[in-house]
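Below: the structure, in structure tokens.
Apart from one protein chain that is not included, each protein chain of the complex appears where it belongs.
Presenting chain A:
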Amino acid sequence: MSNYTLRLFITGHTPQAERAIANLKRICADELQGRYEMEVVDLMEDPEEGERQRIIATPTLIKQLPPPLRRIIGDLSDKERVLSGLDIFPILNDDGDAHE
């Protein structure tokens, strides 16, 4: 079982940034219980990190681990797109519910 390292870059705590944080927390709680590390980086406080990671748009979610590295931008409101972007495919049981 691999661990996910996720970094969410925001520029100040705008409503959009707050939405992205809430959406990401919910997705992780639902799909990656205990298998992830999540960090929120505010570029207003640490602009150098934005330069190093070459962030242009915010919010940007970077999946650093497991490889390959993926970038997802936006408020993460579309769960299906976020999951496929992170290469997370829920395992479905016979009832069509996610496997516990």
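Assume a contact is a pair of C-beta atoms (placed from the backbone, for glycine too) under 8 Å apart; a residue touches a chain by one contact, two chains touch by 3 or more; residues count from 1.
Convention: contacts and distances are computed from a predicted model.
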item: Omitted chain (choose from "non-specific serine/threonine protein kinase", "Sn-glycerol-3-phosphate ABC transporter ATP-binding protein UgpC", "Permease" or "4-vinyl reductase") - UniProt protein name; value: "non-specific serine/threonine protein kinase"
item: Contact partner of the left-out chain, one of A:Leu6, A:Cys28 or A:Val82; value: A:Val82
item: Which of A:Ala29, A:Met44 or A:Leu65 contacts the chain that the document leaves out; value: A:Met44
item: Positions on chain A contacted by the hidden chain, ascending; value: 9-12, 14, 16, 19-20, 23, 43-44, 47-48, 50-51, 54-60, 68-78, 81-82, 84-85
